[in-house]
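Report on the following structure.
With one protein chain withheld, the remaining protein chains of the complex are depicted in position.
And now, chain A:
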Amino acid sequence: MSSPDIAAASAVPQKTRSILAQMGFWWDKVGIFAVLVLLCIFMSIMAPYFLSIDNGLNVARSVSINAILAAGMTMIIITGGIDLSVGSILAVSGVTGVLLFVAGVPSPLALLGGVAAGALAGFINGAFVAWLALPAFIVTLGSMTYLRGIAYSLLEGQPLISSDLGYRAIGNGAVAGIPTPVVVMVVVYLVFWFILERTKFGRHVYAVGGNMEAARLAGINVKKVLLAVYTIGGAAAGLAGIIFSARVLSAQPTAGQSYELDAIAAVVLGGTSLMGGRGRVIGTLVGALIIGVLTNGLVLMNVPFFYQLIVKGVVIVIAVAIDSLRRFGKSGT
């Protein structure tokens, strides 16, 4: 235990500490999933319509874009980084896809072009973080701004409607009754879960976030890992941008504004440590669902928008507090 821990631990009475430790134990066992279940039960009681299949699919579809952004964000945060530019990447990718389609590019290629634009934006973020060792927060704060500028300038500030968009099904269609964005989201999470849990690269992601110097000395190519992680995060944001533009049948330069915050919130709610080295993509999915259920339930309960914001914010702070207390309890025992 390091000395700051000791200082912090001794500042809190023994009794409080053991209660916190127990809470931590409880949190470890059932996790954030219990919060989601409790929240769903609460919402079903308060708003009967909440517990219908239609509404369930509605919630799932509404969280899909944030959940896909958050999947990429999880991987980035596990390396100890952050990507504030995902909302802007979403806009640039959506715009790129629609422009390519309008220019006559076959729709599968236009779709891929949008995703590739996202990957490229992520690669550039990664290059600054990995090669120049700049803080991710600053690099992506910058790219958040210039990418938004690019999205505007590609369209000269105006939205571009494309009602016959070739890949509109990815936003509005359904597979066996399940909305396509939800299907895409599930596939994305399976892929991310597999990468993080079952591949060599996944272990390297955790290693880089857990202890970068040790990772380097263990022979891991840290720069390559960082570069890959930001590129993958960019591609995920690009995919989210394609879904978004398909859903609204247009290229919107304002798309995805402040989405990065919801994505980060989902990641943190899901138990991933902002310090890096620890986290699970499944937790992130649950975190995104909590945010979605909260929003949906509060709307069904006719809670005014500004109160919704208060509730959402408070829930995020409480969840993060519980998570840090969990670790605190651990260090106290």
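Heads up, the rule we're going with is that a residue touches a chain if its C-beta (ideal position, glycine included) is under 8 Å from a C-beta of that chain, and two chains touch if they have at least 3 such contacts; residues count from 1.
One rule holds for everything that comes next: contacts and distances are computed from a predicted model.
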Handout entry: "Beta-hydroxyacyl-ACP dehydratase", "Carbon-monoxide dehydrogenase medium subunit", "Sugar ABC transporter ATP-binding protein" or "NADH-quinone oxidoreductase subunit K" - which is the UniProt name of the missing chain
Key = "Sugar ABC transporter ATP-binding protein"
Problem - Residue touching the undisplayed chain, where the options are A:52, A:153 or A:199 - result: A:199
Completion exercise
Where A:175, A:190, A:214 or A:309 are the choices, the one touching the absent chain is A:214
Problem - For chain A, residues in touch with the removed chain - result: 198-201, 203-204, 206-207, 210-211, 213-221, 277-278
